[in-house]
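For this view, one protein chain was removed and the others were kept in their places.
Lettered A, B and C in written order, each chain numbered from 1.
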Amino acid sequence: MEAAGILTPSERRDVDRGLDQIESRFGQSPCPTSDAEDLHTWIEDLLVELIGESGKKIHTARSRNDQVATLLLLYLITQGEVLCRRLSSLVALCCRRALEWREDPFPLQTHAQFAVPGTVGFWILRYAVSLDRIRGHVAYYRDRWREFCPLGSGAAAGSSIPIDRLIQARELGFGQPSLNALASTGTRDECLEYLFLAAQTSLQLQSFAADIIAFSQTPFSWTNYPREFGTGSSMMPNKTNPDAMELLRGEGCSIIAALPEAMMLLKGLPSGYNRDLQCIKPIVRRVVEKLDALLQMSTAFIATLDFDRERLKSSLRVGHLDATLRMERMVVRGIPLRQAHRMMAEQLHEPSASTNASDLNCCDYQTMGSAQPEETRRVAEAILSTIDSTL
Amino acid sequence: MEAAGILTPSERRDVDRGLDQIESRFGQSPCPTSDAEDLHTWIEDLLVELIGESGKKIHTARSRNDQVATLLLLYLITQGEVLCRRLSSLVALCCRRALEWREDPFPLQTHAQFAVPGTVGFWILRYAVSLDRIRGHVAYYRDRWREFCPLGSGAAAGSSIPIDRLIQARELGFGQPSLNALASTGTRDECLEYLFLAAQTSLQLQSFAADIIAFSQTPFSWTNYPREFGTGSSMMPNKTNPDAMELLRGEGCSIIAALPEAMMLLKGLPSGYNRDLQCIKPIVRRVVEKLDALLQMSTAFIATLDFDRERLKSSLRVGHLDATLRMERMVVRGIPLRQAHRMMAEQLHEPSASTNASDLNCCDYQTMGSAQPEETRRVAEAILSTIDSTL
Amino acid sequence: MEAAGILTPSERRDVDRGLDQIESRFGQSPCPTSDAEDLHTWIEDLLVELIGESGKKIHTARSRNDQVATLLLLYLITQGEVLCRRLSSLVALCCRRALEWREDPFPLQTHAQFAVPGTVGFWILRYAVSLDRIRGHVAYYRDRWREFCPLGSGAAAGSSIPIDRLIQARELGFGQPSLNALASTGTRDECLEYLFLAAQTSLQLQSFAADIIAFSQTPFSWTNYPREFGTGSSMMPNKTNPDAMELLRGEGCSIIAALPEAMMLLKGLPSGYNRDLQCIKPIVRRVVEKLDALLQMSTAFIATLDFDRERLKSSLRVGHLDATLRMERMVVRGIPLRQAHRMMAEQLHEPSASTNASDLNCCDYQTMGSAQPEETRRVAEAILSTIDSTL
Partner (left out) sequence: MEAAGILTPSERRDVDRGLDQIESRFGQSPCPTSDAEDLHTWIEDLLVELIGESGKKIHTARSRNDQVATLLLLYLITQGEVLCRRLSSLVALCCRRALEWREDPFPLQTHAQFAVPGTVGFWILRYAVSLDRIRGHVAYYRDRWREFCPLGSGAAAGSSIPIDRLIQARELGFGQPSLNALASTGTRDECLEYLFLAAQTSLQLQSFAADIIAFSQTPFSWTNYPREFGTGSSMMPNKTNPDAMELLRGEGCSIIAALPEAMMLLKGLPSGYNRDLQCIKPIVRRVVEKLDALLQMSTAFIATLDFDRERLKSSLRVGHLDATLRMERMVVRGIPLRQAHRMMAEQLHEPSASTNASDLNCCDYQTMGSAQPEETRRVAEAILSTIDSTL
């Protein structure tokens, strides 16, 4: 504002001093109740009290419309950073566990049916890969959010006071001023983008939860995890329930539902600021807090999760998990796939057919990205190396 | 497959020939009814009929799980391209109209109240800016989708037949094979990403529709557009209704609702392919088709849209549109903003207060991104220059 | 429990006394922090402390699963009552205003275009009719919720202790014990039903808000309402914005979005209690509180709302509102409708065509349910008479 000639150098110093005083008095505590229409007006009134007339100038070339758009964007940028870091930690953790567990045999399932042999490490690597992909999206969007600064857009069309928006933008850490004041004050696309990233993350956590609930069910009991992630039953003495994972699956819905809620809010709003837009703030904040809590809980859970190898081993004898690999051995010997498939299916119907768990060898896999322990190692290490460089 | 030693060179030639025959016979027409469980099986059976035993080998090291994931991704990549192009055309059109209309005065609104003067060009530029931002996202995701090829992931864990997935990936136009077979066959994140981009686009089109409906309402009638975008009333001889825009606003909801539908579908699915995943295909296809239709309709509408300058001019005399600019003139003369705001508000309550439309001059705006005609020109031309280079 | 022989009469008196003590100590204040797994366990521990061994019996033939289902249902029944009452008040208020305003002419709109003459009373009666319909649904569901008492369903299958569920059900105000313990503990259909009623109500309030925002826009300014329902602009001295109605339209989305959120939560849960179900409680509570706030705000708004008859009158001269009634006069004189429609449309294109506001006479309407002031009176009084009898 000094650059624009609105404040003299001494007025500017007064304003700075006044704002510092306000920050030191109220910065750490909740705002006192007041008659002011909103926070901006309350600060301005306080400033006038502290430094006199020049306080009345601080709203020059500003509107609450561009201020709130700017603050919301700064909040998203920070939360994008936080999400990036949380995802990085979780991805790194999944990779480390994948390395640890890469040779522990596991019955992979499709359609909730035992399908083919894999390893515990290969299974958890699936989440490292999926979450790392989302982490990349978060980084992309965070950079987009930093591009254009809404401040200086005024109410809808800018200002006739020659404020230098380039200075404003740079001081706030943005690349440049936003391109169209009407777009800047009347849209909330960045909020939708954050909510989408949160929803996508949440869906992964919910599938993880569904996996653990399935792995922990009565006849399997493959998992071990600390008591604080489960609860007993008030009526049934024989139960321990995977409550933390059920809550993860359940609470995730509230993160996912926030996106259509926000889209419904925006649906059909005409150009220019409408007060409806204010309702997106609690939606975003609720998601930020819940997602952070769920990511922390998931990280703590995965850090302490373990598998009962004996129980896994006995499960591996069920469901003819070796059928596909045995069929592929025929194929390698020259029998056409379709014929080998039929022969193997017939063998399985003979009463003598049974799988010896020790026959299952994930080392047989030959393709990139397969459940080969060596592949799990290669991929986990590759992801870890990029993560480290981004932290 | 020849590289993997599954097919001899002559078998491979047979397979190629057989597939060519099948394509030329059935490629243009709908599939005949058949007892085959699905399309893949039907093609294999046909191939065996045409070329004999070696046809039985084509499913080697493959599962429908990785095939369908690959086909779906290829479809999304194509549709990402189409969306990119459609958005580019629409953005370029909005920029050209912004240039044309950049000096035509217009009463910008906030809270559905007349707020400050702007121009028709500045208004439509808002859509160019918002849609161009989304276009950038589409380009980003399209590049992500091209990164990893799912083919060769098998049912859930890869194959023990040493297929070279690098060759497969490159021949299909991907960067490299996917990293984890379980992730590749059991997730549909790319579909969600497309659906999100479609929803975000749709929200912009719906706001545009809401604007036009508002601009066309009875006392304004600012817009002119060809008769085919409106309809008369069957009962009321006095009506012409902005039906095309109402349908745009309405139909957009079905695009937006597809995203939560797909997320609900995926919610809580365990790892590994589940047949539920198949239900995402009609969701995506429905959105692709509807979005394309709405984008084409919007483009045709904007190409023929015009404004009635006489009617706009008489509207500009209402609502004290000049108040903010007049207040800012006081500020420039040294009166603190808050005081100038109060003085102007008082003047407006005097009965003599009235705006002379010719006093409204958007050239008064001084800030970047404002409704200054020169700014509209600068921004529109900047966007046009990047668009041209991407087409 | 005394009836079932679990507690002796003296133990039962102890339990009653203990629970009374707990209620008087903690009933009005928030629960102290505790190590207990949940509220039920905390109460039991406290009871044992107060009355000794017999406290250990209170969970007999009970599970938290049936307890929480019962408490949630009792909460819904209460909230159903509250909603019924709030809707009754609002409907009655709309009817009273309809009576007051039944002769004040108003330009009814379709497609956001002036369409045919109506009255302010006829317009607001539309909300009385729609909300009264929903009120009937609330009453229906409240009665359904009262039918079956879940208590005594145990964890999933009832109990082998011969508790008399009929006594339990009646003491809690239900018609009879629920029919299937698995259904009672593992479903939340009643919550969905409440959320649907709330969403339906909310959509009506949002349309009302959209109407008021449209009626208040710059060139119309038909409405008058107290300052506390609007705000000024921080930048533009010329603005008063219909903020309360924009917030009503916006906040309503969070009520509507709660229903798909809850449905997503329940999607695909297997039979029997799953901890995910717990997440429905905050969803319902949030909706209960928000809906109540919005209904109160709407009621306060409608009670003080008024219309500027002068401004309405001048609007009535625009848009050829009389065209349909004039055409129908031709029809009554024997001209076939289609021909009269064409003749009237041609007349309107002549430059001399203009409507004299005083020509618009809603008394011309002849059909039941029309904008005839007499019809508005008849319907408003009919609704008022049923409302009174239900309060």
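Brief remarks follow.
Rule of thumb we're sticking to: a residue touches a chain if its C-beta (ideal position, glycine included) is under 8 Å from a C-beta of that chain, and two chains touch if they have at least 3 such contacts.
Predicted model only: the values in this text are computed from it and were never measured.
Which of C:Ala3, C:Cys31, C:Ala157 or C:Ala303 touches the hidden chain is settled by the complete complex: it is C:Ala157. The chain omitted from view is touched by exactly one of B:Gly52, B:Pro226, B:Gly250 or B:Gly334, namely B:Gly250.
Residue C:Phe196 is the one among C:Phe174, C:Phe196 or C:Phe301 that touches the chain missing from this view.
With the whole complex as reference, residues 37, 40-41, 59, 62-65, 154-155, 231-236, 241, 243, 246-247, 249-251, 253-254, 256-258, 260-261, 264-265, 274-279, 282-283 of chain B touch the missing chain. With the whole complex as reference, residues 6, 44, 48, 53-54, 56-61, 65, 108-112, 115-118, 122-123, 125-126, 128-130, 133-134, 136-137, 140, 144, 152-163, 165-166, 177-187, 189, 192-193, 196, 199-200, 203, 206-207, 209-211, 214, 249, 252-253, 256-257, 259-260, 263, 266-275, 324-325, 328-329, 331-332, 336-339, 341, 362, 364-372, 375, 379, 382-383 of chain C touch the missing chain. The omitted chain makes contact with chain A at the following residues, 107, 109-116, 213-214, 216-220, 232-233, 235-243, 246, 260, 263-264, 267-268, 315, 318-321, 323-324, 327, 341-342, 344-345, 348.
In this text, only the chains that are shown with their structure count from here on.
Put simply, the chain farthest from chain B by mean CA position is C.
Annotation: 24 Å between the Cα-based centres of chain A and chain B. Taken residue by residue, chain B touches two or more other chains at 109-112, 115-116, 214, 260, 263, 267-268, 324, whereas all remaining positions touch fewer.
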